[in-house]
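Shown next, in structure tokens, is the structure this report addresses.
The complex appears here minus one protein chain, its other protein chains still in place.
Chain naming follows the written order as A and B, and within any one chain the residues start at number 1.
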Amino acid sequence: MTETTDRYGIVLVTAPSERDAKTIARGLVDANLAACVSISAIESIYTWKGEVNEDREWQLIVKTDLTHFDRLEAKVRELHNYEVPEIIAIPIIAGFEPYLNWIGEQCRPSSH
Amino acid sequence: MTETTDRYGIVLVTAPSERDAKTIARGLVDANLAACVSISAIESIYTWKGEVNEDREWQLIVKTDLTHFDRLEAKVRELHNYEVPEIIAIPIIAGFEPYLNWIGEQCRPSSH
Partner (left out) sequence: MTETTDRYGIVLVTAPSERDAKTIARGLVDANLAACVSISAIESIYTWKGEVNEDREWQLIVKTDLTHFDRLEAKVRELHNYEVPEIIAIPIIAGFEPYLNWIGEQCRPSSH
């Protein structure tokens, strides 16, 4: 087991369609900002301008190195058509060491 | 990016039916105890009185301000028909600032 210090984490993002979800997921993986992204269908219930809404959405769970969170946030915003998308980071506090190392190796975005 | 200090979080709750899940989700959003609640179908495997059970359930992921956790817990218990429901909080340690602000604005339960 590896005790981690908030370096690794999962980032939750929601998207309005499966196609958008896959575009964002592939964009993050291609840019080496995510080791793996899982996608699943959800129903979202929320208030918008005083009305309770219920929408079909897709949940992305992004396994990543949070050192690059600012660049991950920028990439999601670039690919997302919501003005205020969900982009929230949750800490991984322990894990199977080879898997955590794999996350670290995959998340090496080029410097530009 | 905003570094947060455990103010914001996600709360996991499970419910026995989609209808119950939506009742709880709407109840939390209506009471300004959640900005958004996502719902999805799961299979749950657990032991109850020495027997391994496998049940269809619905997972709620509640995006909220953990300052109000006690009131959120009370509201879930009020709306839930389990005696000991899952109500567990996980920290958000970083996030897209306008989204975190939106959570803060939505989670302002009236004082009574």
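Please note the rule applied: a contact is a pair of C-beta atoms (placed from the backbone, for glycine too) under 8 Å apart; a residue touches a chain by one contact, two chains touch by 3 or more.
These numbers were taken from a predicted model, which means no experiment stands behind them.
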item: Subunit B, residues in touch with the chain not shown (by the definition above); value: 6, 9, 12, 14, 40-47, 52, 54, 57, 59, 66, 69-70, 73, 76-77, 84-91
item: Missing-chain contacts mapped onto subunit A; value: 1, 8, 10, 22, 25-26, 29-30, 35-40, 61, 63, 90-96, 98-100, 102, 106
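Assume only the chains that are shown with their structure count from here on.
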item: Subunit A and subunit B, separation of their C-alpha mean positions in angstrom; value: 20
